[in-house]
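Only one protein chain is missing from this complex, and each of the others stays in its spot.
So, chain A:
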Amino acid sequence: MADVALRKVVKRYDDVEAVRGIDLDIADHEFIVLVGPSGCGKSTTLRMIAGLEDISDGDIMIGGDIVNDVPPKDRDIAMVFQNYALYPHMTVAENMSFGLRLKHYPKAEIKARVTEAARLLDITDLIDRKPKQLSGGQRQRVAMGRAIVRNPKVFLFDEPLSNLDAKLRVQMRIEIKKVHQKVRTTTVYVTHDQVEAMTLADRVVVMNKGRIEQIGTPNELYHKPATRFVAGFIGSPAMNFIPCRLEDVGGTLQMRLTDRIAFPLPAARAARYNSLPRTDKLLLGLRPEHLTESHAHLEPGVETFDTVLDVTEPMGMETLVYFGLEGTPVCGRVNPNAGAKDGAPMRLAMDLNNMHLLNEATGAVL
């Protein structure tokens, strides 16, 4: 087991920069998830750590050693691929032991390690089967087993759950977390699914266009996003961004959303935003769960307004409501018993204690 460090790592393909100088420190035992939309450079970063891609610039360190020019087999890493990449002509046991056999481990030790990994992953009964006789979830377990038996310094996962159906994905997510809790190997996990990132990671690295947007614990990213990209990427349904501006009305700082709708800011927020120029074009960032039905006992900082709903989506435990504010589509989450109906007027409450204010031009969270 080891820590991993990336220093100003760049990957260029001809004249396209896929990864643009990223710095990342991954502690020993840590579970790091790289997340971002397709083409953001997350898979390339992982493949550079694996040694499957050369790095154009910078340094990659595993366990303190620079491994820029070390071939994959000498980096002591194991990788789990999206399409499992099991050797189709080998049994489960042979698949798992392939790496150990290549390194001429004693037979007894190979058997012991395979048995232990199979037990850990609950695939003991499948050990003599060929990959084509396994279901997707079982194949993914075998792929993880192949990684575990090697007892490497670092586990690398490249979108391992993308090929599974939704239900199995949730199940395997929990399995992966359990396995990590048991083996505690440093893990770098790539996914485009922010739910996977949030649920698995000790720390999440959000990437966009070859750069790291933000690194933080799942809660930090959710509650204190640094940029509009992170704010919009993490959370489902996504955060609402509503154009607004600040104005001073009778000594209090007020946020104007539309000609009709303007709210005084809560004291803490007012203090924070008071120094902003009033002329700036701003965006109110508000998660749907902070936009709920109005009720009798509203806390300070929660403001109400009336609107007409466009569409409602009953989800069972909640109902998602969609409406427009001067052309900006907005989503809220209301109690299923609040009586939200398509096309009906409704009074909604905005919790400004959880609001974010963003600079529209730079995308920075203020």
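Definition applied: a residue touches a chain if its C-beta (ideal position, glycine included) is under 8 Å from a C-beta of that chain, and two chains touch if they have at least 3 such contacts; residues count from 1.
Keep this in mind: contacts and distances are computed from a predicted model.
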{"item": "Hidden chain of the complex, named as in its UniProt record, picked from \"ABC transporter permease\", \"Cytochrome c\", \"2Fe-2S iron-sulfur cluster-binding protein\" or \"FAD-dependent oxidoreductase\"", "value": "\"ABC transporter permease\""}
{"item": "Hidden partner chain, touching residue among A:19, A:62 or A:77", "value": "A:77"}
{"item": "Residue of A:85, A:127, A:238 or A:276 touching the missing chain in the full complex", "value": "A:85"}
{"item": "Positions on chain A contacted by the hidden chain, ascending", "value": "50-52, 71-73, 77-79, 81-89, 98-99, 102-103, 131-132, 135-136, 139, 146, 150"}
